[in-house]
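There's a structure below that I have some questions on.
One protein chain omitted, others in place.
Then we have subunit A:
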Amino acid sequence: MGAQLRLLRRRIRSVRSTAKITRAQELIASSRIIKAQQRMEAAVPYEREITRAVSAVLSNSAEIDHPLTVAKERPASAGVLIVTSDRGFAGGFNANVLREAEALAGHLRGRGLEIKPYVVGRKGITWHRFRDREMSGEWAGFSDNPTYAHAKEIAQSLVAAFSDDNGIDEIHVVHTEFRSMLTQEVRAKRILPLEVEETTEEPAGGPLPYYEFEPTAGDVLNQLLPRYIESRIFNALLQSAASEHASRRRAMKSATDNANELIKVFTQQMNQARQAEITQEISEIVGGANALADASAGKE
């Protein structure tokens, strides 16, 4: 067998085994997207109710003077929560998040703020470590399947830093929003201080009634706002998890397609090489036979 033939066979074998891996990853990701989507949907009622409750308290109490809603006069530093994934193999998923986070950091620096990154996901953490950037907080190990306890832990440390005088004055979140199976978009938004909007528009579900509070409006707000932040962060984690699976599925699908394309090209080349080898062998045999025939004809 010719050297070229052997080489091509080896390459086909290696591409084929890569395709097997990427195909398996693709299938795993597609089954997990569905689960992630269900978790996102399961969280919707709670989010809706807590948002409604927060707006109810805020619209019922005349003066809103909660530390979490008041912007500091001279903000000095901003915390940025960056939600990435633990594993790669997801195309541009993490690169997109980190690029957006850099853009946001540049924008905040322009306002004279010091940036303190809080990073979720092993990929984001290694990205920061590699660049020797200090992180104020890091969490890993749950990016593809976050629970509320994780969100709570993150929210608590962010709120604690926010309430501390020497901590951070603003909190932003950069995460990937899950629009559909095909579109995911990186979003950056501020979650603290909360923006209190004064609108005359009626909120969804009709005007809010005048509530009685147990024990008082202030106490309810004290309890409610941290829960609200937790729920926002939980939502960001869930969306990011679903997006991670969706972009992994897409990346792995195109990798599998590419591998199959390569196998096809290599197979054609291999067949050509084999055919060339056979043709050469035949012409050698024919040439040899002719030579033998000529020689024996000369003898006679």
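To be clear about the criterion, a residue touches a chain if its C-beta (ideal position, glycine included) is under 8 Å from a C-beta of that chain, and two chains touch if they have at least 3 such contacts; residues count from 1.
Operating definition for what follows: contacts and distances are computed from a predicted model.
Here one chain is missing from view; checked against "Electron transfer flavoprotein beta subunit", "ATP synthase epsilon chain", "Spermidine/putrescine transport system permease protein PotC" or "Branched-chain amino acid ABC transporter substrate-binding protein", UniProt names that protein "ATP synthase epsilon chain".
Of the listed residues A:Glu100, A:Asp169, A:Glu230 or A:Glu244, the one in contact with the hidden chain in the full complex is A:Glu230.
When the missing chain is restored to the complex, the residue among A:Glu73, A:Glu134, A:Asp165 or A:Glu212 that touches it is A:Glu212. Across A:Arg39, A:Arg87 or A:Arg274, the residue that sits in touch with the chain not pictured is A:Arg39.
Seen across the whole complex, the unshown chain contacts subunit A at 39, 42-43, 45-46, 49-50, 52-53, 56-57, 147-148, 151, 208-215, 219-220, 223-224, 227, 230-231, 234.
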